[in-house]
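One protein chain omitted, others in place.
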Amino acid sequence: MGNSIGHLFRVHTFGESHGPAVGGVVEGLPPGITLDLARVQAALDRRIPASALGSGRKETDRLEILSGLQDNTTLGTPLAFLVRNQDAKPADYAALANVWRPSHGDFSTEAKYGLRARSGGGRASARETVARVAAGAIAEQILPFAEIVGWVSEIENVVSSCDPTTITRENVDQQLTRCPDPAIDAQMRAVIDEAKEAGDTVGGVVRCVVRGLPAGLGDPVFDKLEATLGHALLSLPAVKGFEIGSGFRGTRLRGSEHNDAFEMSGDAVRTRTNHSGGVQAGISNGMPLEMAVAFKPVASIRQPQQTIDSEGEPITLEVRGRHDACVLPRAVPIVEAMVAIVLADHFLRWRGQCGEAPTR
Amino acid sequence: MGNSIGHLFRVHTFGESHGPAVGGVVEGLPPGITLDLARVQAALDRRIPASALGSGRKETDRLEILSGLQDNTTLGTPLAFLVRNQDAKPADYAALANVWRPSHGDFSTEAKYGLRARSGGGRASARETVARVAAGAIAEQILPFAEIVGWVSEIENVVSSCDPTTITRENVDQQLTRCPDPAIDAQMRAVIDEAKEAGDTVGGVVRCVVRGLPAGLGDPVFDKLEATLGHALLSLPAVKGFEIGSGFRGTRLRGSEHNDAFEMSGDAVRTRTNHSGGVQAGISNGMPLEMAVAFKPVASIRQPQQTIDSEGEPITLEVRGRHDACVLPRAVPIVEAMVAIVLADHFLRWRGQCGEAPTR
Amino acid sequence: MGNSIGHLFRVHTFGESHGPAVGGVVEGLPPGITLDLARVQAALDRRIPASALGSGRKETDRLEILSGLQDNTTLGTPLAFLVRNQDAKPADYAALANVWRPSHGDFSTEAKYGLRARSGGGRASARETVARVAAGAIAEQILPFAEIVGWVSEIENVVSSCDPTTITRENVDQQLTRCPDPAIDAQMRAVIDEAKEAGDTVGGVVRCVVRGLPAGLGDPVFDKLEATLGHALLSLPAVKGFEIGSGFRGTRLRGSEHNDAFEMSGDAVRTRTNHSGGVQAGISNGMPLEMAVAFKPVASIRQPQQTIDSEGEPITLEVRGRHDACVLPRAVPIVEAMVAIVLADHFLRWRGQCGEAPTR
Partner (left out) sequence: MGNSIGHLFRVHTFGESHGPAVGGVVEGLPPGITLDLARVQAALDRRIPASALGSGRKETDRLEILSGLQDNTTLGTPLAFLVRNQDAKPADYAALANVWRPSHGDFSTEAKYGLRARSGGGRASARETVARVAAGAIAEQILPFAEIVGWVSEIENVVSSCDPTTITRENVDQQLTRCPDPAIDAQMRAVIDEAKEAGDTVGGVVRCVVRGLPAGLGDPVFDKLEATLGHALLSLPAVKGFEIGSGFRGTRLRGSEHNDAFEMSGDAVRTRTNHSGGVQAGISNGMPLEMAVAFKPVASIRQPQQTIDSEGEPITLEVRGRHDACVLPRAVPIVEAMVAIVLADHFLRWRGQCGEAPTR
């Protein structure tokens, strides 16, 4: 069951990184919606790493849709899709078949299943996120009222400061790092280049904002909006932390500082501050959703490392294959996709239980 | 559906904070396990605030079990339980019926449901966690191999440093704040007292470790161990952030520093460091699980606040009722409970998919 | 997980027949609906056997609601309820603790769980249906457009013929057997009395019709309306068969006879015949839903029976306890309840995926 997410709007993914294909099934799509498939393909293209920063793996990632559409209009039936794995190089991994790479899932996967895909990361590979991105780009299209924007906020010690109330995807995509501040982008690139040179990798923080979301989405107990968003984002490879609103920093504020006072803005209810990050008691309050996601430096480094093989014998590992020195820029559309999937589900759940469209 | 968590080991909760009772149903309990109900009651007692720190709400919280047991042994059927709400004081809330308290769920709940419980926080109240704690204390008993220990790590700016490999519940419970370092406990108490005096509230960080967990629990995609743990912990009232292992701090490390090298320790596989926090590719690796949870300062403060009522009219709010200046100490058993619930589910899921064949 | 039914409108039940209580939790209730609780209690009262036909077990079955309501209005939160078991007589069962009663679940339950409730049927007892009836009487109230009527159609070889397009609960309740035809009722009573006299039991068929259901509820694949209705009704104790529309009898017709031709009736689409039983391709077509449910004769008979004990030793069993000679009359409200629960779920699922209320 761990290959599905959502309750009414439900996404299933399948595929190993070096198998024939990765793909997914999107269930619960409202019928009669004409999808812009070019937007879905564009989302996949955004996920492919820029040559200057990426792994060098060349995937064209052409989406093939198998079901659920008629003249690009949803039938209300499962939309299945796949993307062929065209550039898998299992040979790069032959030497690793019996090695437990540090901070990879080789050992833990074998501990669970007794075996693992001989090459690549199997299901835990970032390759699986192709399916998430396609599904997310579909989910977005049933949420026309919501604008979801992610960006690279930090790379290692380089920290940007962007205004979540105005940032756009256009801003973000203007910089190679997907940090929209040109000066910070330059610094980030320098850090990435330096790490790459050293055969090393760097991590960072992706932030994401959702504007235009009506109040009333989310559940008050286990499926709080932040809990389901956290679930979705912590399920991404390399993620080690998640924050909503003020996050860890908010623990340093007093209640009198942290509380978001309600006020009217014309006819609309809003809050003067947004430490809550757009969610109160698990339910959206109409203010922008604000999240942060921590990505560790990826585990595949070119420097030699000490580890053991599956016999327990110490060995020196030298990873070849193609790997990113920094995954943050390509993580941006993946983060956006997961957010869209979660919101689409809450939207349908809300409509099922509470009926009629949200009126804000 | 937002009132349930887990897939095979499944916990449902019910009850409004000022309704007749709160309670839950624990489904999926393996049959034939003799439960120590005194441990469950003790967990509920740990959740009741110490008088020096707590809200003054006096709940004896006596657990009543309605089903699922015979001579305290599980029948494999749903274990339903309830705890009566004996000390609800709806009158304290009469003046608040039409007021949207800052950073509470009053507004967002009405936006979703069109109405809300007139008094207390309804389902989003911390009162609901009574059911989680009882369920968690039951979950622990099907995980005899796992030792789950939570503690208060930070209160506002006071930060402790405890060794997750040795900390015990006995250590933790020796201090009123549940920070086991006596010197730090004293500083934390000073901060809490000062905030209380000022009619204000403080937040902080709870950390939790799980020792003794076997390798192999968790799923590689959407239900990664950290994703389901994050889901569970972000579903607690007042939580704004979650970290596994190195968390946000880990984004400042290079891959060469962050990677956890495998080595043998006698017959056992272990890693030299544990930046992964016991999870790799979503699956436990046999090292201690390490998590951190950020709690914002609670929203109910005694200081007057500006807000609006449900007509949009500005008003000055003065909260009475009984509220904690700091929830962190009583959050500790709640965090432990959620962790236990998640692990019990993964344990049964593992056994279902990967376990042995029936022999009868 | 086997203690829940439904996806959006979700009913959980708990309780052993001779434990402290039976009860349930109804999740997914739309908010803001004022429930008529007298109707729920009345449904429970209909389930209590008439003295002339029943088991002699005296349960007043008073419903206690624990959550989810404010001034009888749904909050959109889980509605938990319980009914105490006041008349359990475990002593009647003491002699049976090690006996596998024929056609009861004693053996199969032990085979699964390794143990079983020492007295009564545990979860598989008809006592559990108290919770279903309460939940169903709530479900009905979110389906004001649908009229659900069940009746006893056959007892052993006595077969009635009632018009599903006009039958009402008032008709049904006028006869002790809940077969609304007075002449057939008399024959059925004679059969039941004769069986009772002989220390034996009889089975029969309950039919159920739903009028007023809009077209468009149900799913085309695994959750066809008839599949989920069949699931719900086959989950009742003693049920061995289920039919929708023409059922088994329909297999004797040619396609040219069985096909239901569409025609207009004023502005409404209808079919000239209704062999489909109101469902086509898994989705309601606006015609009355028509179902039949086969109940075997109950297993508890007063006649001595040969069986074995849990050591495999042959013994002669003489059941005491209180048991019905015929459960059919009290099965009627239980069948209606299960139908209501299934329809409520499909209604919310429809609204979630397809939006707005069905307009037919």
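Labels A, B and C are assigned to the chains in the order they are written; within every chain, residues are numbered from 1.
To be clear about the criterion, a contact is a pair of C-beta atoms (placed from the backbone, for glycine too) under 8 Å apart; a residue touches a chain by one contact, two chains touch by 3 or more.
Predicted, not measured: the structure shown is a model, and the values here were computed from it.
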Of the residues listed, C:Gln41, C:Thr73 or C:Asn259, which one is in contact with the missing chain? C:Asn259
Can you say which of A:Arg123, A:Arg169 or A:His258 touches the chain missing from this structure? A:Arg123
When the complex is taken as a whole, what residues of subunit B touch the one chain not shown? 7-8, 28-31, 76-77, 214-216, 220, 347-358, 360
If the missing chain were put back, which residues of subunit C would it touch? 1-5, 7, 13, 100, 102-105, 107-109, 111-114, 121-124, 128, 154, 156-157, 195, 198-205, 214-224, 226-232, 234-235, 237, 239-248, 250-264, 269, 271, 275-277, 279-286, 292, 294-301, 303, 305-308, 312, 314, 349-350, 354, 358, 360
Per the touch rule stated above, subunit A touches the missing chain via residues 1, 3-4, 7-8, 10, 12-16, 19-23, 25, 27-28, 31-32, 65-68, 70, 73, 75-80, 82, 111-118, 122-123
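Heads up, the rule we're going with is that only the chains that are shown with their structure count from here on.
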Of all chains shown, the one whose Cα mean is least distant from the combined Cα mean is B
Chain whose mean Cα position lies farthest from subunit C: A
Counting only Cα atoms for the centres, state how far subunit A is from subunit C in Å. 46
Averaged-CA centre spacing for the pair subunit B and subunit A, given as whole angstrom: 26
How far is the middle of subunit B from the middle of subunit C, if each middle is the mean of its Cα atoms, in Å? 39
Of all residues in subunit B, the ones touching two or more other chains: 1, 3-4, 7, 13, 112-114, 122-123
